[in-house]
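Yeah, one chain of the complex is gone here, protein chain that is, but the others are all in their spots.
Right after this comes subunit A.
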Amino acid sequence: MELYMSLAIGVLFTVGVYLVLSKSLLRIILGTSFLTHGVHLLLLTMSRLKTGAAPLLGEKADAYVDPLPQALILTSIVISFGVTSFFFVLAYKAYQKLGTDDMEQLRGSDDE
């Protein structure tokens, strides 16, 4: 199972990196979302995907899955949600004010 997850995460990383390297700002933001998806799945996978009950004591199971990475992922998800929403609004403001979403045209020097 870990192998398939690793392959899927690899695909997510590849897509993310490819999108981040593109010209359009929206594609870049999508790329960062793919990357964070990959990273969260990586956290889940790296703690071994053993079978076990959901980490609720009420389940009264013999074995539970590791609860720690789930907490880490939850933290990381809300952080990246906050950052992504900020990034989207920033892109919107930048589009309004600079009139372009092409990263090539956002280079510029200070002398304009």
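In this text, contacts are C-beta pairs under 8 Å (C-beta built on N, C-alpha and C of every residue); 3 or more make two chains touch, one makes a residue touch a chain; residues count from 1.
One rule holds for everything that comes next: contacts and distances are computed from a predicted model.
Visitor: Which of the following names does UniProt give to the chain that is not shown: "3-methyl-2-oxobutanoate dehydrogenase (2-methylpropanoyl-transferring)", "nitrile hydratase", "Na+/H+ antiporter subunit D" or "Phenylacetic acid degradation protein"?
Guide: UniProt lists the chain that is not shown as "Na+/H+ antiporter subunit D".
Visitor: Pick from A:Leu7, A:Ala54 or A:Ile79: which residue touches the chain that isn't shown?
Guide: Spelled out, the listed residue whose C-beta touches the missing chain is A:Ile79.
Visitor: So that we can see where the missing chain sits, which residues of subunit A does it touch?
Guide: 20, 25, 28, 32, 35-36, 38-40, 42-43, 45-48, 68-69, 72, 75-76, 79-80, 82-83, 86-87, 90-91, 93-94, 97-98, 106, 108, 110
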